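What follows is a structure written as structure tokens; I'll ask about it next.
Every protein chain but one is kept in place in this view of the complex.
We call the chains A and B, going by the order they appear; numbering starts again at 1 in every chain.
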Amino acid sequence: QQTAKLSYHWGPTHPAAVFANKFAELVGERSKGALTIQVFPSGQLFGIRDILGGVSSGAVEIGGAVGVVSFPTLNKNYNVTNLPGVFESFEQIRGFFAETEVGKAIMEDVTSAAGIEIIGFNPVGPSAVFTTRENVTGIEGFKGVSARVLTDADRPRWEALGAGRMVSLPTGEVYTALQNGMIDTVATVPGAIKGYSWWDFLKTAQMPYFQFNDAYFIANKPWLDSLSPELRQIVLDAAAEIGAEATEAIMAESDKVLEEFAAKGGTVVTFEGAELEKLSAMERNEVLPKMLGEVDQDVVDAALAYVGKK
Amino acid sequence: MPLLRLYMKFNDVLGMLCLIVACCGVAFAIIALSAAALERLLFGFGYAILNDLPPLLMPWVVFPMMGVLLRADRHVTVDFLPHFLAPRGRLFLNLLLGAVICAAAVWLLMGGLDALAFFRRLRQTTETGIRFPLWWIYLSFPVGFALLAWFALEKAITALVELLTGTPVRNHKDGLQS
């Protein structure tokens, strides 16, 4: 009869929260109550930036961690997942970290520094660009936008698009900022425009998705090692199963949100042909070089080689 | 007595140092945020560092000030009991208080050092424009608790000396302009 705590920052309606809860239930069922996972949602225990420390210190046994928020603070090369025009799916990102020597080394560094183990995936979703402007059909349409930046890594993209200003804003302030015009453009996952009601003001979604934000079930390693082999296997299996289900669901869910967005009067513009080529050229020639400072060259090369773009 | 005077003079300087650090932090926040707003209106780049660094420095503004606040007696307590006590009783209370706070602060200090060791092992860095280890900020906790213990000890010592000698050690003006 053991209990473990699972903490994540997502609000109750976020798909990642739903799957985290499912995982907790599944472990309880399969272990027939030998291991109960108590869930602390909505950042009650640890916020998005704190969960790594929370699991690492053993305050909670399992956490939901967003890769680009938690891992670059331990190894900046995790930012390779943010490079424009490199990875085009969650599978590619995960494959890079699982199969290449360079990728494995990054994950090994992160997990050993924090004393954690990654037991499964629980992705946040793919990112697109959303703006309050209407009829944006090409990259010229973004000239002079006021864009929200979350980290410095967002900057080169907005600069290349010719943004008029960039505002560093916490998520809680974005709704009002869109309302009063402090910002008019955000890059985010579709779930966020619905979850935070930002779509009250946003008019256009620009596709294709340009980034895939993975999140992870992370577990405290000493705790995981202290479990009996059977329990440990139950936890790992449950995390793997839920992870697969979550990944499939998040892409479908994101597309569904975009449909709802369109039904509410928004426009989903998917760049194709010449416009897509212009966008890709911009990413390659303007955004990528500026982001190279964030990631070591050999990591960039390995990633490009892995996805066959070198 | 000259030794005592030297000891308290040293504490005055120490308290003043904490205050100067805090003032610099506040001044930096004002300048950085005004600059951030102005820069964004004029040029639009919106440097995250101007917005993100000032809040990150707040622990260094705040925690070293715990001891100074204790010294200055700045409405941070429930002043209830002192009203019912005779001057001598108040001295006893101060002695007890100094000792209790000192012990509590030492306990918190040990906890703070324990946590600091953890954060050094974790070696997380900031995400702002300039990267630095987060434990630089976490260091403000143990430093703050140590200063609190130190100033609590002073409170106990001065109360003890006053009890023994019967003369006020100082005119309780504690080196802070109000």
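Simple rule for what comes next: contacts are C-beta pairs under 8 Å (C-beta built on N, C-alpha and C of every residue); 3 or more make two chains touch, one makes a residue touch a chain.
Heads up, the rule we're going with is that contacts and distances are computed from a predicted model.
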Q) UniProt protein name for the omitted subunit, picking from "Heptaprenyl diphosphate synthase component 1", "Acyl-CoA dehydrogenase", "Porin" or "TRAP transporter large permease protein"? A) "TRAP transporter large permease protein"
**Q.** Per the touch definition above, residue among A:182, A:207, A:236 or A:251 touching the missing chain
**A.** A:182
Q) So which bits of subunit A touch the chain we can't see? A) 40, 44-47, 49-50, 53-54, 57-59, 167, 169-170, 172-173, 175-177, 180-183
Q. On subunit B, what residues meet the omitted chain?
A. 19, 22-23, 25-27, 29-30, 33-34, 36-37, 41, 51-52, 54-56, 58-59, 61-63, 65-66, 68-70, 72, 74-83, 93, 96-97, 100-101, 104-105, 107-108, 111-112, 114-115, 118-119, 137-138, 141, 148, 176-178
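In the analysis below, only the chains that are shown with their structure count from here on.
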(Q) On a C-alpha centroid basis, what's the spacing between subunit A and subunit B, in Å? (A) 39
Q. What residues on subunit B touch subunit A, complex-wise?
A. 40, 43-46, 48, 51-52, 118-119, 121-129, 131, 134
Q | Touching residues on subunit A, where the partner in the complex is subunit B | A | 52-53, 56-57, 72-74, 76, 113-114, 146, 149, 151-152, 155, 163-168
